[in-house]
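Removed from the display is one protein chain of the complex; every other protein chain stays in position.
A and B label the chains in the order they appear, each numbered from 1.
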Amino acid sequence: MTAALLAVDDVSVNFGGVAALRNVSFAVPARRIVSVIGPNGAGKTTLFNVITGFRKPTTGAVRIDGAAALGLPPHQIARRGLVRTFQKTEVFPDLTVYECTRIGLLNHAQPGVLEVLFGSRKLTQFIDAAKTEVALILETVGLGRKAAHLARELSYGEQRLLEVAVALAARPRLILLDEPSSGLNAEESLRLADLIRRLRDQGMSVMLIEHNMNVVMSVSDTVVVLHHGEKIAEGRPADIGRDAAVVSAYLGRDWGQDAAG
Amino acid sequence: MMLELLPQFIFNGLLIGASYALVAVGLTMIFGIMNIANFAHGEFYMLGGCIAFYLIDAFGINYLLAVPLTVVIVGALGLVLERLIFRRLRGKPAVSSVLATIGLGLVVQNTALAFWGPQPRPIPTSFSRLPVQLGPIFTTEARIFAVAVTVGALVLVHLFLNRTLWGTAMRATFQQAEAAALAAIPIDRVQTMTFALGAALAALGGALLGAIFFVHPTMGGTETLKAFIVVILGGLGSIPGSMVGGLILGLAESFGTVVSSAYKDAMGFALVIFVLIYRPDGLFKRS
Partner (left out) sequence: MAAWAVLLVALLSAPVVLGEGYELHLLIVSAIFVMLSSGLSLIVGHAGLLSLGHAAFFGLGAYTSALLYLRLGVPMWGGLPAAALVSGGAAYLIGLLVLKVRGHRFIITTIAFAEIARLVAVNTVDLTRGQMGLAGIQAPTITVPGLGTLDFGAKTEFYYLTLAFAAICVWTVARIVRSPIGWGLAAVRENENLGESVGVSAYRHSMIAFLVGGAFAGIAGSLHAHYMNFVSPDLFLFSYTTTMLVMVVIGGRTTIAGPVIGAVVFTFLPEYLRFVHQYRLIVLGAILLITVMLCPGGFVELWERWRRRAAVPAVGAS
């Protein structure tokens, strides 16, 4: 049996006496969409931070393609194909949309100083290919017409799209989106769900932290539920809606009825 | 022979350390409440010393009156600078406030140089210059006065922050500026007050130590550096940390003179580098 793309193994995080995560384990195979849901403070972003190297867990392991990934700095995790977005939208403020997206391409190209000074065929090809690749990605997320705008001049929704564009440029095998639909209206959320499905169809896995249940239900293959740092349920969206523990902890009776209907 | 001198070294270290603490407390308060790294902070210390000297030298005021007068003057200057400059630095990226305060420091330092000249001079006091013996320690009246006032000031600051309404408002702004604003705390006024207080404390240090050592317009730069070292040792934004850090630096320099008086100033740098290697978050963990 081949190793899962991502395996989270008994991860716990304690800081200052607070247990942010407690013995959390699950796996994300290739070409899957996994949503992580739970009330605020359940540890979802901490989980993302641990997976992507922004925080060391107190105990436990993270494996990418079966190989240990613990202690790796974030940029190394990105090189292995795991790219994340942040809960608070992050961009490169004084760079143009084009320049921002282009930075994602650095995930798979690290020229040396000498190569940069004296040039090389590989480098020239890379830089030429970069133009088309960035244009393509901007079209995919719908920012094509804003390529020359500065990132800080974009609207909130556009900055969110830019974040996704930057992440896509890094050619992730697993993209981790932290509350991608926050601040989006119903129509924008639909387009987001559509984008997420297209990413999976193109071969990526997607992990989502989401509060918008419509998005969660419509795109997810698997839903993982966190509560007080513990995984209290994992399964298909329909099953989760019926799980008593989940309903009582988080969702409430109204939601359970929506899922069934 | 060393052991006999131990209390002497400790006393001297505490004297210098307490003055470092005074300056660092102001610096850390400004950072905690306004999120600005003030690279001109040492100039308030310098102004404290130079203005005190000037008041006595030019107007014949008694030292014991000149000190509080100086503190008020520099506090007022701090207020003006906050309104004119530091208020506009809020919210700007860190690079801006560092560069801007470096520029400000240059202006203040060189204006003082143009006005007073580079000659180091001690502040004249009415204290007797004869050595006083306190147990195993040989000291002077001026030093005793300085230690008493510095420690007293630090205690007052502690009480102010923890027992008064204004102090509580300052601490609240320290932790969470947005929440404080929601709680109807006048952020602008708190920040102005904090800045003025920080400047005043630094000036006090300068006025006190200037009577024991020397004052000269270029002493602000080193003081800024030392204050930042203390803040690194004690943790940025931690007032108790600044107090303890100041004492540690003072003691380290005092004992450092045993090894080499030339490298005394390097003690602080050595401590910083040590902390960086072994305890990048500072000597004290924040709870």
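Criterion: a residue touches a chain if its C-beta (ideal position, glycine included) is under 8 Å from a C-beta of that chain, and two chains touch if they have at least 3 such contacts.
Because the structure is predicted, anything quoted here is derived from the model rather than measured.
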Full-complex contact with the absent chain, from A:43, A:57 or A:104: A:104
Full-complex contact with the absent chain, from B:61, B:98 or B:132: B:98
For chain B, residues in touch with the removed chain: 31, 37, 85, 88-89, 94-96, 98-100, 102-107, 109-111, 113-114, 221, 225, 228-229, 231-232, 236, 260, 262-263, 265-266, 268-269, 272-273, 276-277, 280
Touching residues (missing chain, whole complex) on chain A: 52, 54, 73-75, 78-79, 83-86, 90-95, 99, 102-111, 113, 116-117, 123, 126-127, 166-167, 169-170
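Operating definition for what follows: only the chains that are shown with their structure count from here on.
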Centroid spacing, where centroids are CA-atom means, of chain A and chain B in whole angstrom: 47
